[in-house]
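A single protein chain has been omitted; all remaining protein chains appear in their positions.
Showing subunit A:
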Amino acid sequence: MADEFDLEALVHLEQTFYDAGYTDGFAHGRIHGLIEGRALGREKGFEIWEEIGFYEGFAITWQAIYAKHGHNDQRAMHHIKHLLDLVSQFPQINPSTAAIASGATEEIDISKLQRQIRSRYKALCASLGIKPTLRAVDAESTEDGGIQSADQQKQVWKLEEDAKRPTMQGLSF
């Protein structure tokens, strides 16, 4: 035993131990949070942009075909132009971060944009005389039925899945 005590330290002894543990645990937890968050974010980003990318590639290719063959279908060209324009507006980073970073109050309505893109794609297909791929049909079938409910969840990708799980899952130390 030391001959000398910092009485303060002794009084807060438990707190001191706890805090030291907490600091270490927090650092370790962050690593796990980042890893798990990344895994989820990758999936979500892929899922969303795989679809948007499809429309983009589709439109660009038809644009090129028309340019080469001198086709002059104004209606299809119009749809292509608008489709590409909508795609270019679609966010490539999670809007929640974008909004915080820029401090912007202006919110991008993702699901609206997504619907517009899908229906523009379908319109393009119709003017080309092509059957649209199933993904657009499936996705729209639930949404075509009239007014979109206003309380549809905010389209900012949060990690709600994670809240449902027991927190300690997969954490070992």
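Keep in mind that, in the parts below, a contact is a pair of C-beta atoms (placed from the backbone, for glycine too) under 8 Å apart; a residue touches a chain by one contact, two chains touch by 3 or more; residues count from 1.
Just so it is clear, contacts and distances are computed from a predicted model.
Participant: Leaving aside the chains you can see, what is the UniProt protein name of the one that's missing? Options: "Protein YAE1", "AP-1 complex subunit gamma", "Mitotic-spindle organizing protein 1" or "GTPase-activating protein GYP1".
Facilitator: The chain we cannot see is recorded in UniProt as "Protein YAE1".
Participant: I need the residue numbers on subunit A that touch the omitted chain, in ascending order.
Facilitator: Residues of subunit A in touch with the missing chain: 1, 3-5, 7, 13-15, 17-62, 65, 92-94, 96-97, 128-130, 133, 157-159, 161-162, 165, 167-173.
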